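With one protein chain withheld, the remaining protein chains of the complex are depicted in position.
To keep things simple, chains are lettered A and B as they appear, and every chain counts its residues starting from 1.
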Amino acid sequence: MSTRAVATVRLVQQHSIVVLIALLVALAGLIEAIRPGAVNANWVSNILEFAAPLGILAAGQTLVVIMGGIDLSVANVATAAAYIMASQAPFGVTRSIVAGLFVGVLVGLINGVGVAVFKVQPLIMTLAMGLVVTGSLNVYSQASVRTVPGVPAVIHTLGSGTVLGYVPVSLFLWALLAAVLIVGLRGTGFGRLLYALGDNLEATRLAGVRGWQVLLTNYAACGLLSAVAGLVLAGTVNAADLSLATVLLLPSVAAVVIGGTSIFGGSGSYSGTIVGALILTVLNSVLTLLDVPDAVKQVLYGAIIVVLAAAYTRVLGRE
Amino acid sequence: MAATAAEALRPTGIQFGRGIRRFGWTIAVYVLFGVLMVVTVIIKPDYGSFEWNTLTLAALPLAFAAAAQTMVVLSGGIDLSVGPLMALANVLALRAMVGHDLRYSLGVALIVLFEVTLAGALNGVIIVVTRVPDIVITLATSFIWAGLALLVLAKPTPGIPLDFQNLAQGSTLSPWLPDALLLLVVFPLVWIPLRRSRAGLAIYAVGSDRNAAFRSGVNLGLTRVVAYAVGGFFAACGGLALSMTTGVGSPLAGTYYTLSGVSAIVLGGVSLAGGRGGMLGPIAAAYILSLIPAILIYLGIDPNYGQMIQGVLIVIVVMVGGIGTMLRRP
Partner (left out) sequence: MAAVPNEIPDANARALLVASGLAKHFGPVVALRSADLRVRPGEIHALMGANGAGKSTLVKILTGALTADAGTITFGGRTRTFRSTSEARKAGLICVYQDPSLLPDLTVLQNLKLTATPISNFRRYLVELGMARFDLQSMPRELARPTLSLLDLARALAIEPQLLLLDEITASLPADLTVRVFNVARQLRAEGRSVIFISHRLAEVSALCDRATVLRDGKTVGVVEPAQGGEERIVKLMLGPVADEVAAEAASPSAPATGAVAVEVRDLKAGTLDGVTFTLRFGEVLGVAALEGQGQEELFNCLAGVRRPESGQIVVGGNPRSFHHPGDAIRAGMVLIPADRVQALLRQRSVRENVALPLVNRISRWGPINPRREKRRVETAVKRLQIDTRVTSEVRRLSGGNQQKVGIARWLAGGFKTLLCFDPTRGIDIGTKRQIYGLVKELAANGSAVLLFTSELPEIQLACNRVIVLFGGKLVDEMPASEADEKALLRAAHGLPSEAEEPQSQEGA
């Protein structure tokens, strides 16, 4: 490779988010080309509204992946949180929301104990917890034989309300969480430790860090974020059924990977994941617009993730 | 299973002890299955050949799913697309078999085996060529295979020829020896020659220590592709088993089997780090995992607890394994 090519690659590596945004814009351009006038304020508003739950779910995933783990229970947790929130709605909005979030933190803590204390591989631990959560939820749903639980108005507004006609309410929550995460990852001791653990567990230990404390806290944080995503999603859909967030598991990992976070941990950012979530949502919109059948949509979706991930690994030469 | 060096340095006279150490987990899994069967019979005194038959039918596809995952995990990878591959085989079989006789169906089965093996190999090729982690690639290809399955067949449709179904559902020899159990013969037919061949050794080698495998002259890329391809073959068997046991082609049939397959291999003693484990353990584990919901039903408990118990069981199994390793450390 010539020195100029090397320099270009280096530049792209350092500013990969620019490339991602360009891709996002290109996709939007594609939509506009297919159907002129489709890209308008309303469309943007819709995209943001649908991207918000995914973005929040992928936020937890980003934290865990940066630390060198993975959480395959995020979708189950989101579903359970939403369902329990809805079923608790008759007892008051606050209680129902707290109950939903509590589920998330609890499952996160159990994941953390398994991974940090008992050294179970994250993949297995979270996969198994996903089964436990879904199983428990099934039992719960049959024990508390109510009609399909309703979503409180507050949550409905959070998930699908808009301000000034176009700005989704969920965007405010998402933006707030994003700000906390982006600043926190860069500028706090905890954030530093996530990258450090993901990069080199042994080095982090030698520097005097007790890794289990970080792992435990982080899985709990991921659980909490998943629960929040579940609530927002329930608001968007205005219902909470037993498979509410299942479809978002793979996109939550895909958004992280597309966003440039190394699946092995130690590098990445939440800003990348945000763009990743937006790209996936817009992609979905493109395929819908093209009237592509669901089956083809899935195939294309998978193929595009492969291509993007390969582009990262090969072209940008991550080690 | 690991042991201290001092023990192993003793030249002779430890054959028996070593056998226990090496196959201890597998033996324990079979003992566990035996105990669970005894418990089942105690709970349900009229447990008969029909119930046994039902169990073997339920366990057959899972046993193949576990085998598919075992192949890939032994080579140090993971395949999150096993379920969709099974679904793909299942719907391909239905589309081509509907309204045909047994001979034709068997021909179709062979073609399906070939196609899905190819799909498995493609997983491996993409992973090796792109160098993207296997989790990401198989996660993505699981979309692709599931999408293709939906393209082949939009919704669950019956129509697998009865003769083909009877390959699994009958019990030709004895009511206690259902054909679904006889079909397990596929495992030794594929596994034993593979285990003894250089390719089989290479799969273990790559999963065990890539650097040492490279120094031993193993072609890392090719070996990994072979592992994924054989995994694809077993997934195809699983899909065909689904066709036989359910008689239906369903594009969503596979969903359950990716996770359960992983559960079965963990319970079956295959190390997720690669290189360690065999085929016997995961197969027994598949029967255990299929037996648990049945026991719950006999006990009159909500079968929904089944999933929960399965999850807890996996966590406990892995923790016990982890604690065991910790204790053995000098």
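Methods note: a residue touches a chain if its C-beta (ideal position, glycine included) is under 8 Å from a C-beta of that chain, and two chains touch if they have at least 3 such contacts.
None of the values given here were measured: they were computed from a predicted structure.
Among A:42, A:94, A:144 or A:188, exactly one should touch the missing chain; which is it?
With A:42, A:94, A:144 or A:188 as choices, the missing chain is touched by A:188.
Touching the absent chain in the whole complex: find that residue among A:153, A:203, A:247 or A:307.
Residue touching the chain left out of view: A:203.
Out of B:50, B:114 or B:214, point to the residue that touches the absent chain in the complete complex.
Only one listed residue reaches the unshown chain, and that is B:214.
To test your reading of the contact rule: which positions on subunit A touch the chain that is missing from view?
Touching the missing chain: residues 187-190, 192-193, 195-196, 199-200, 202-210, 213, 262, 266-267, 319.
Against the chain that's been left off, what residues of subunit B make contact? List them.
Residues 2-9, 11-12, 18, 22, 198, 201-202, 204-205, 207-209, 211-218, 275-276 of subunit B touch the chain absent from view.
Here is the rule we go by: only the chains that are shown with their structure count from here on.
Using CA atom averages as chain centres, what separation in Å is found between subunit A and subunit B?
Subunit A and subunit B have C-alpha centres separated by 30 Å.
Across the complex, what residues on subunit B touch subunit A?
Contacts found on subunit B: 78, 126, 130-133, 135-137, 139-144, 146-151, 154, 259, 262-263, 266, 272, 302, 304-312, 314-315, 318-319, 322-323, 326.
Touching residues of subunit A toward subunit B in the complex: what are they?
Listed in rising order, the residues of subunit A that touch subunit B are 70, 114, 118-121, 123-125, 127-136, 138-139, 142, 250, 253-254, 257, 263-264, 293-303, 305-306, 309-310, 312-314.
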